[in-house]
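Take a look at the structure below.
One protein chain is absent from this view; the other protein chains keep their places.
Note that the chains are named A and B in the order they appear, and that numbering of residues resets to 1 at the start of each chain.
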Amino acid sequence: MSRLLSGDLPRSRALAVLLALLLVGLAAAPFLFPGTRSLNVAAKIAVFVLLAASYDLLLGYAGIVSFAHTMFFGIGGYGVAIAMARLGSGWGALAAGCLAALALSLAVALAIGLLSLRVRAIFFSMITLAVASFFQILASQLSGVTGGEDGMNVRLPEPLGSKLVAYYLVFAAALALFLVLLRVVNSPFGRVLLAIRENEFRAEAVGYRLVNYRTAANCLAAAAATAAGILYAIWLRYTGPQATLSFDIMVDLLLMVVIGGMGTMYGAAVGATVFVVAQSYLRDGMKALSGALAGVPLLPELFHPDRWLLWLGVLFVLSVYFFPFGIVGQLRARAARAGA
Amino acid sequence: MPEPMLALSGVNTRIAQYHILQGVDFEVPRGGLTMLLGRNGAGKTTCLRTIMGLWRASSGRVLCDRAEIQDLKTPDIARLGVAYVPENMGIFAGLTVRENVLLAARAGDPEAKRLDWIFGLFPALKQFWHGLAGNLSGGQKQMLAVARAIVEPRKLLLVDEPTKGLAPAIVGSMIEAFRELKRTETTILVVEQNFHFARSLGDTVAVMDSGRIVHTGAMAALAADAALQQRLLGLSLDSHQ
Partner (left out) sequence: MSARADWIPVALVPALALVALPFIPSGATWLTLTVAGLAMGMMIFMMAAGLTLVFGLMDVLNFAHGIFISFGAYAAASVLTRMSARLQEASLASDLSAMAPAVLAAIGLAALLGLFFERVIIRPVYGEHLKQILVTMGGLIVFEQLILVVWGPDMIPLPRPGAISGSFIVGDAAIERYRVLAVVVGVVVFVAMWLLLNRTRIGLLVRAGVENPEMVESLGYRIRRLFVGVFVAGSGLAGLGGAMWAMYQEQVNAQIGMQVLVVIFIVVIIGGLGSVGGCFVGAMLVGLLANYTGYLAPKLALGSNILLMVLVLLWRPRGLYPVGRA
């Protein structure tokens, strides 16, 4: 087990239980939670766990705040969609789409890495915001190729027509890639990333070329995000600017990774799960609460189901101040105290 | 004997995981010029910055004219009458020479007499009064930095390596300027590597090594004792700069 997790154990019974539950829940979802809605939620969780993990690599391990991450997510989705639309719906077309998407993502990630990582962090973040915005505009303007605002449907090869098969493909791929990311962050490469994040000057003094490591991290994260995009497109059988490129998704990712716990990988998994579940089911709870508060000024508005992002945002801000290592950090700290 | 203007006792300063000042004790007599000498990395700049409140002492006391200042914030320390000329001079390159000096004159426009005195010490400043400070030469920038520190009367002047990187001719004018300054009531504490400069101007001397004071005394005594110089500073009288 330890080898499978690359030596990165949960280090907290509570966390281990949570993760085990998550794994079992996702693995047996079609049987445990029958129904299209729950299966949708499960698939979405799988995809976003991978996406959030890729973002954690960037944010939590390499210390890079990029707002362009959804771009890679979108490239994955559009790569598959465009390939399937142009090259027929066979496995070859799917493979071609995946490869093209990965190639494009890596090229863009390389460009961003080499050009922008030489500048100050704040400059970089602002530029990624502009780049992401540009991409979104591109996707919605080139409607001939990308279907514009409406997006594109994705035609899939025969076996993937069954939701069950598609689900297990998504689940298995997401799990495998998550474990790969876990490997990466626990390798010497990952340790250097952490060292750079801790103390840039020292790392540079010791001889590590920061730009190379950061660019590599950027590329790896981009590749993983692209894969997530491919999986999402396969599941939804659709891709579009709202589903993949919108800034809302970027914000969601931030929330997931920070609330879950930056720099832990498991945090991304926990955060993504909490987020998607809340997004799908919390609103019902809030609706009830809002109804109960009818008549009171402002309060019903505060708890209106559409305002769930408000509360998550508050949780996010509080996390940054008080729980810098998120849920996972808290659980681990508690376990350490109990153990020690 | 009048009370010292500045007295440090048991001052420790830590930066990140480095313990730089390790129990510094020394006094700066009122009205004179004290030189703080020592090898590179001994902690001299840290000492000045701690006095000025730019870095917090983790323990110990700093007394300035009998007032405890180790817990005060930098602007408040400055308002007590302490002026600081940092190692990199701290010139505002985007402002004119005039604006630099104006900024330093907290009480309003500087007195004409005072300005004339400063121009007497540093004629170049009058010449470039309306020019951008960033366009000055290294030596002129240093003069501006010192001029700023004295545009109003101060109790204590902290100067960090005023001759660093300056040509010998400019060093000469610096020595002259400081001689003039010594005639005022200001107490001056100077960190220096240039022993010639130090010897010409210092009344008292303190030597630092590895975050501690290893010697204090009269400059004349140190200047006369080549063996002591060799031991403390690794140099002798003739091999300076």
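Things worth noting here:
Operating definition for what follows: a contact is a pair of C-beta atoms (placed from the backbone, for glycine too) under 8 Å apart; a residue touches a chain by one contact, two chains touch by 3 or more.
Fair warning: this is a prediction, and the values are worked out from it, not measured in the lab.
Note that of B:Ser9, B:Gln22, B:Ser58 or B:Thr74, the residue touching the chain absent from this view is B:Thr74. Contact with the chain not shown here comes from a single listed residue; of B:Ala7, B:Leu63 or B:Leu95, that residue is B:Leu95.
Shown as candidates are A:Ala107, A:Val211 or A:Val314; the residue that touches the absent chain is A:Val314. Taking the complete complex into account, B:Met52 is the one of B:Leu36, B:Met52 or B:Val97 that touches the chain left out. Across A:Ala100, A:Leu114 or A:Ile127, the residue that sits in touch with the chain not pictured is A:Ile127.
Although one chain is not displayed, its contacts with chain B can still be listed: residues 52, 54, 73-75, 78-79, 83-84, 86, 88, 90, 92-95, 99, 102-104, 106, 132, 148.
Interface residues of chain A with the unshown chain, by the touch rule above, are 63, 65, 119, 121-123, 125-127, 129-131, 133-134, 137-138, 141, 247, 251, 254-255, 258, 298, 301-302, 304, 306-307, 309-310, 312-314, 316-317, 320-321, 324.
Assume only the chains that are shown with their structure count from here on.
For this pair, chain A with chain B, the centres built from the Cα atoms lie 55 Å apart.
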